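This is the structure I want to talk about, given as structure tokens.
For this depiction, one protein chain was excluded, whereas all remaining protein chains were kept in their positions.
Moving on to chain A:
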Amino acid sequence: MRRSPSRIFASLLGFTLIIGILTACGAGNPGGSTPGNGSNGGTQGTITIKIGTEFPTTAGDASTGMPAQNGATLAIKEANDSNFLPGYKFVQVAKDDVGASGTHDQTVGQKNVTDLIGDPQVVGTVGPINSSVALAEMPTTNRAPMVLISPSNTNDCLTKETPAFECGGAKSKVNQLRPTGKVTYFRTATIDQYQGAALAVYGHKTKGYKTAYVIDDTEAYGVGLAKNFTTYWTKIGGTVLGSASIKQTNSYENILTEIAGKHPDVIFFGGNDSTGGITIRQQMKSVSGLANTPFLAGDGSKTSALAKAVKPLGGGPVYTSIPGIDPSQSPASKTFFDAYTKQFGPDAIGAYSAGGYDDTKILLNAIKSVVTSKKADAPKDSNDDAGAAKFRQAVIDAVQNIQYDGVTGHHSFDKNGDTTNHFISLYTIGDLGSGDGWKFLEQVDTSSLQ
């Protein structure tokens, strides 16, 4: 009674399938909490307006998503406390898009926005963190239509067809992402073509690196940023020794060994801390020849998790960027930081705390302008579908025309829904004792770089 290996293999496939089904079921778990009660529990006659937030707030992405969600929570709390819109009470509906694998998940994200759209009292959503999740959510929110406003999506191709080498020009995804043809998605993060350029300029001009090896994590954000970096790096005279596209894995030792043989001045990584940033930088330390090689990455890797994992190892310097003004450089920042720290503690600050805060305030301002100008009435209750459709459209129009000054600088939106703010801030790992472990270096206005 020997079992033949082919039957074993069949069992193996079956096993994988079962695991897949089980994890897919588990992924539907809505990890979010809903602060306050959803009903009109407040003062008599107060109308409840719900604001959705959609971030990866647990597991591997908690250090990126939770600070952003906290920022949104703070903005909503302040609006309620200051009676920002008399007669109305704002309630946050928090969703978590972390899937079974422990990082952000497109399927979970899409389910989250579908849930949010299904509740007529939700007038708009702040999020998501990752461009790949936005790709899955945008068609859904666009058809609804409901405004989706992200503090951190930087992939160029979410909103436009250029640059052609990245987005494919006329063959781009814009028409699928915007099936109604109208803009319903906005973002306050400066897009990758500016971030890639700023990182290239910093590495080549400021630091004097001549040769780079480029790795990406195969996701929309990582690939896009890596392409933009590569393009600008060669444009200003740098050399790219090679590139690799590797899906998140537990070991990058092989590729790093190969890279070590090419002796690059710097390794550039397009991706998140959880999709390779941490592991690559950790393993560089133990691959001979790369122990002191500088590591350059975008905003997805500027997290406290990466700083905490890398700082004790020592080794070469790590530089990252954030699309937008560094909050510490803006006049509004002191007030924001004090309020945030008081609410969540000094260690809870993250790259997108201020972004989540500002985006929520942009949404709140838009809602206020719709209500005060009487363009539309807020949906009366959780059955008012007609009212919701009208109000949501009015909010979209109001966001498109907004002029907002906040912690991350001045924001208005161009015809694609992208912010007109083109500042990029650069960081290196600093003192772990305070904040998220990153030290601000400089900020550049990249409007002139392209």
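Criterion: a residue touches a chain if its C-beta (ideal position, glycine included) is under 8 Å from a C-beta of that chain, and two chains touch if they have at least 3 such contacts; residues count from 1.
Heads up, the rule we're going with is that contacts and distances are computed from a predicted model.
Missing chain, UniProt protein name: "Branched-chain amino acid ABC transporter permease", from among "Oxidoreductase", "Pyruvate dehydrogenase E1 component subunit alpha", "Metalloprotease PmbA" or "Branched-chain amino acid ABC transporter permease".
Contact with the chain not shown here comes from a single listed residue; of A:Asn80, A:Thr211, A:Thr231 or A:Thr257, that residue is A:Thr257. Checked against the hidden chain, the listed residues A:Ala62, A:Ala378 or A:Val444 yield one contact partner: A:Ala62. Touching the chain that is not shown, out of A:Ser286, A:Thr372 or A:Ser447: A:Ser286 (per the contact rule at the top). Of the residues in chain A, those that touch the hidden partner chain are 1-6, 8-9, 11-12, 15, 18-19, 22, 58-60, 62, 98, 101-102, 218, 242-247, 250-251, 253-255, 257-258, 260-261, 274, 278-279, 282-283, 285-289, 305, 308-309, 312-313.
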